[in-house]
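Removed: one protein chain of the complex. Kept in place: all other protein chains.
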Amino acid sequence: MTDQIAVLAPDKPRGLFGDAWHALRSRPLFWVSTSLILLVVLMAVFPSLFTAADPGLAQLSRSRQPPSSDAWFGFDNQGYDIYARVIHGARASIVVGVLATAGVVVLGSTIGILAGFYGRWLDAVVSRIADIFVGVPFVLGAIVILTTLNASGGAGPVRIVAQVVLSLVVLSWPVSMRIMRSTAIAAKQQDYVKAARALGASPRRIIFKHMLPNCVAPVLVYSTIALGAFIGVEATLSYLGIGLRQPVVSWGVMINSAKDYLRVAPHALLFPAGFLTATVLAFVMLGDAVREALDPKLR
Amino acid sequence: MTALLEVEDLHVEFRTRDGVARVLNGVSYHVDAGETLAVLGESGSGKSVTAQTVMGILDTPPAHVTKGSVRFRGEDLLTAKPERRREVRAEGIAMIFQDALSALNPVFTVGFQIEEQLRLRRGMSRSEARARAVELLDLVRIPHARQRVREYPHQFSGGMRQRAMIAMSLALDPEVLIADEPTTALDVTVQAQIMDLLAEIQRERHMGLVLITHDLGVVAEVADRIVVMYAGRIVEQSDALSLFRSPGHPYTAALMKSLPRLDDKGAALDTIKGLPPSLLRIPPGCPFHPRCPRAEDVCSAEVPAPARLGLGRTSACHFAAEVLNG
Partner (left out) sequence: MAELLEVQDLVKHFPVTRGVLFKRAIGQVRAVDGVSFTLSAGETLGVVGESGCGKSTLAQVLMLLEPPTSGSARFEGEPMFAMRGSALRALRRNMQIVLQDPYTSLNPRMTVGDIVGEPFEIHPEAAPKGSRTTRVRELLDVVGLNPEHINRYPHQFSGGQRQRIGIARALALRPKVIVCDEPVSALDVSIQAQVMNLLRDLQSEFGLAYVFIAHDLSVVRHLSDRVAVMYLGKIVEIGTEEEIYQHPTHPYTQALLSAVPVADPALRGQRDVIRLTGDVPSPIDPPSGCRFRTRCWKARDVCAEEEPALVDRGGHLSACHFAEERSVVP
């Protein structure tokens, strides 16, 4: 079939990412998901654009008031304005998601490409270590790490976020490492790598010029989906009381504090949960669209 | 008399993101019982797509048959009901492929895959089907057929796998066998064995054999008649002997001259300038004219109709007679 594809190839000069962009542009799924993601990012960066209310202001007198025209999403048990907190909560969720994804991708890909390129004992050792990490149940692992790190309690918001990110990275790097490793092994067998080696190219050059550009696509797809997943995991950990907690505002923290009043004040849970689901879904959809655009087999 | 298998004025296009690729633009050929028809062409010529259309295994979309008919014993298959098509596909026309490893299902034994059709279509019992499968493997000269019938495709070597696929295609005694590049993936000594086998089976069973290939040598060794395809059209149609003695289309002539020879080192090869056209933008007039050494103004203006060059010979060239006479 390769011949047929060549015959059908367009004449306009375009890189493969250019091609991917061309494919993405015509997909509604891509536009829906990116608009949603942009909206959430905007909320995270400039919450004041959306609300003037103070998310930290507890008005016990208005506890559990249902949605109304001046507080669109109502108030929770503590009398916090839910709309304001949902908007402000985006920041913690996005920060955790972005940092954890960046950490996982950088750590996992670096180890993965090195293991794939050098192979032999390095690959064997790294793969076995990764197996051990994969063997640890995620939530259990996170509980152990977070309770150990925070045995003394009383950490500030920055430290809490850092701890959650760290635990996500430590427990998730093997996934991106494995993806990178297997694509790197495939790329290493390619004839263009052989040709470069025959020219006397250094390992550095082969890794950065030849392998990395051809290996990023699967990791990129994974990272898009992982970002959504990490936001969800952050919420899970927060819900369990071991992730983010007061004074940090996040969707998970909100769900956690709303869970005991589900029957009397369901809106306190529904709004943050809805935003959370929509955001995770947006990332998963984006990942799907990117995967289809980058996968040369589907073209 | 109606031909055993007849393709007439077949038009197929692939609707892709980049536009409509006109893959077949009026392909007609026929094959009779006991005859070997070679369909010769390079990649993108449409030789395999034609066969896939005949078998009804074309992916639609992106492919769309826009015109034409495929007749088996006079019955149009393109308009036939799906059940009837399946029946013809099973009993009337069989196909073998270049890549036997991916054409055989890796999770079933070779024997099971042969027996399955026999039990389903012939109502044979397990033991009858097994006995017949062993016979078929014997027929294609797989040694120790009784043991090998229980093995999986990956346990077979390349040549043996191709034999197994031929055995499978023969299970229901088809009247036409379409072989799509059956030996391209094989080594030359094994290729010779398989071609001998195919020729022998075709002779003994008086089958119609459609051999799709790019290899002029293979064509010369086994074909009775030849159709030469270029850019989704048949450019020349002839019996084998006449075609090789004096080609009637500039493309066929150029193809033969560009072939390195086994019996002579030779000087520089004659080449065909340029590239096969993109099927998204087939040149107007004769599709070969941009690469043709004798193209004139008329060639880019008018699509040449097939000109008769004697009994059963046609050439779609404005200067067919001149080409034929050198």
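For reference, chains read A and B in written order, and residue numbers begin at 1 within each chain.
Everything that follows uses one rule, which is that a residue touches a chain if its C-beta (ideal position, glycine included) is under 8 Å from a C-beta of that chain, and two chains touch if they have at least 3 such contacts.
Worth saying up front: this structure is predicted, and the values here are computed from it rather than measured.
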item	value
From B:T16, B:S69 or B:Q193, residue that would touch the chain that is not displayed	B:Q193
Selected residue (touches chain absent from view) among B:G19, B:G158 or B:P283	B:G158
From B:L259, B:V298 or B:A321, residue that would touch the chain that is not displayed	B:L259
Subunit A, residues in touch with the chain not shown (by the definition above)	2-3, 6-7, 9-11, 13-16, 124, 128, 190-192, 194-202, 205, 209-210, 213-214
Those residues of subunit B which, in the complete complex, touch the missing chain	42-43, 143, 157-160, 187-193, 195-196, 214-221, 223, 240-241, 244-245, 254-256, 258-266, 268-272, 275-276
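Following the convention adopted for this analysis, only the chains that are shown with their structure count from here on.
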item	value
Centre-of-Cα separation between subunit B and subunit A, whole angstrom	51
